[in-house]
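With one protein chain held back, the other chains of the complex are shown just where they sit.
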Amino acid sequence: MAGYGDPETLPEFMKHRSVLLSVVRGLRRRSRGSSAVATQVAMMPASTRNSAFSYMYRILVKDKLAFGGFIVILAFFAWAIFEGALQVVDSVSKGTNYATIVLGGNPLMLDFSHSLLPPSTSSFGLLFGTDYYGHSVLLSILYAAPRDAGAGVLVVVSGIVIGMLLGTSAAYLGGWVETVFMRLTDAFLSVPALVLAIAVSIMVGTGFTSVLIALSVVWWPTYARFFRGQALSLKGRSFVAAARLCGTGSLSVMFRHIIPNSLDPIIAYAALDFGNVILWYSSLAFIGIGVQPPIPEWGDMASEGLGYLPASWWWSFFPCAVILAIVISFTLVGDRLQDVISGRPIT
Amino acid sequence: MLLEIQDLSVTYKTEQGPVRAINGADLSVEEKEHLAVVGESGSGKSTLGLAIAKLLPANGSYTGGRILLNGKNVVTMSDKEVRSIRGGVVFMVFQDPLNSLNPVKKVGDQIVEALQVKSRREGRRYENDSGDVVKAFEDVRIPDPDAILKRYPHELSGGQIQRVILALGLLMKPKLLIADEPTSAVDVTLQAQIINLLNSLKEEYGLSVIFITHDISVAYNVADKIAVMYAGDVVEMGATQQVIKSSLHPYTQGLVSCIPSGRKSQGPLRTVQGTAPSLLYPPSGCRYHPRCPHAMDVCKTTDPELISVENSFVACWLYPTKAKS
Partner (left out) sequence: MINAFVTIIFLAALIFALEHIIAPSPLALARVFAGTPKTTPQELQSIIQQYNLNAPLQVQFVDYLENVFRGNLGVDSIYKTAEISIIGQYLPVTLELVLSGTVLAILLGIFTGVIAGSMQGTVTDRTIKGVYLLTWASPSFIVAFLLQLVIAYNLGLLPSGGLADPSLIAPHVVSGFPLIDALLASDYVYFWSALQHLVLPVLSLALCTFGVATRIMRSSMVEALGKDYARLAYMKGFSKRQVVMKTAFRNAIGPIITLSALFFGTATGGAVIVEDIFQYPGLGFFAVQAVLSLDNVAILAITLIVGISVIIANLVADILYGVADPRIALQ
């Protein structure tokens, strides 16, 4: 890592710092190497030791269910990115309809002549039937996908970023900052996710952004606590002490040493968490918070479809099935990742 | 012979693959004999102890060999049979005293529990006269037994817990006592006490002891016989004096030479080169060959068996194959 701190760039009279700095890097490498995954990689005979990623990939493959989940997630994200990009293009250029052309039909158009048709294989759009308004259930589901994916990613990422900053700082600075932090996150965490999300979103207004803000508010305390815990345990480790002996400032210690070493378990948890966000996002949509009709949303479809049970079961069933499939996939994959990263032995 | 282990193999199923913790080990213990099993971490010595008492963790299984305890094979015993031998024939003391006793029950209650089971097994009702208990406590040098019995485990020190477990062991009157690193978790003075205690108990109670340790000098002080383990194999076994003074296996020789003699002028401390092998991807043939100064071609391909040489047993290609042990 050339640049600041690189021994070659230090002036002569500071050359003695280089010794300490290389010690710091060595210790950090060794403690990073003490993560379960890296240890196992090191233990493998040279021929199979390609990279940590190939190792993790192989672990994922061994568990058939997790692998299945992984495929579902890939398909989900691939479609969401593709369709989402098209929708953004459509909304920006005003006049193009790439998003709906790709689907082969417009899920937003009312068409009462085709109301409540049962699923049939006669055309792609009718595979899941139609709802009361004549919208194809399948096309609506596909059209809504980018928003769920987007919500998942944005909320988790913002949760991690905010949590990282606040949690690590609180642990590192300690004292009353930490106490305030703990009480504050306690307060946040004591209100159930749904209730808090409702409260925030009604005040911010309806729509996609308001749901995102609401969910982010709900999400960050969990990650903040996570990061705090990691930071606390890393604070006492030798490489942090060595870094401070070099005179590295607090901020630098946090960003260059503590945070990178906290990421391992959090990444595994985040994989699982995408599913959680989608679960709550669709629950909020179920209640009526978030993207409003006529733009389709899985939870909203499930909710409206309930009133047409059991006769027109497909309206509620398919969105529910899709939500279930996706959340379970994230849970399986995230669960497996957690097992691998925490080095839990499988019996 | 009280205990005879023949060609035992124990494998653990792990995330990364099977780990062969014990790899064709042979061992024997006579009545009233003190055997010390010596080895590094990962040599399989703790697993050996657990295997004898059939206390392997959920992911461990016997993949070969026999453990003959009083003539009966532990490996093929039914659960019911195993329950009857535990406590009565074999008893095990574990390494870390802090977790050895049930934290939510009083010490006295736990001992009574054990005695009740024992009495039921022998077909009589347990009479709580606590005379036996107090005597056992005195034998292990616990002062003020009555007070200790009323306490919870977290109120006792590590050394006290260690002794309570030993007392429990004595009360169960086993033929074989397995002690897994009883001196590792305690300080030096306590180590000496425990060693002296075990020595006196051998005479008074007539038990055989398997003393598992990584410290060969402790083994020297405690045992009549020493078995040296390396990477899941018993590489040498014999009378203490012989194993220490005229070691046969290169590993044993290395271990013995590492013992500091207390005189600075002897030069830098000797070590055994290299590190313990991974049990996930063990070396082929004799598992010691990567670190052995005398390694030959045959060592790299074939695992040597334990054979009788002079009055000891050793598993090494340096010694020509004579009659099997």
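A and B are the chain letters, set down in written order, and residue numbers restart from 1 in every chain.
Just so we're on the same page, contacts are C-beta pairs under 8 Å (C-beta built on N, C-alpha and C of every residue); 3 or more make two chains touch, one makes a residue touch a chain.
These numbers come from a predicted model, not from an experiment.
Shown as candidates are A:204, A:232 or A:263; the residue that touches the absent chain is A:204. Among A:259, A:279 or A:340, the one in contact with the hidden chain is A:279. Considering the whole complex, the residue from B:73, B:102 or B:200 that touches the absent chain is B:102.
In the complete assembly, the contact with the undisplayed chain comes from B:87, out of B:24, B:87, B:108 or B:304.
Panel shows chain A; residues 183-184, 186-196, 198-200, 202-204, 275, 279, 282-283, 286-289, 299, 302-303, 306, 309-310, 316, 320, 323-324, 327-328, 330-332, 335, 347 of it touch the chain omitted from the view.
Panel shows chain B; residues 50, 53, 55, 57-59, 79, 83-84, 86-88, 91-92, 94-96, 99-105, 113-114, 117-118, 121, 152, 154, 165, 168, 172 of it touch the chain omitted from the view.
One rule holds in what follows: only the chains that are shown with their structure count from here on.
Averaged Cα coordinates give chain A a centre that lies 49 Å from the centre of chain B.
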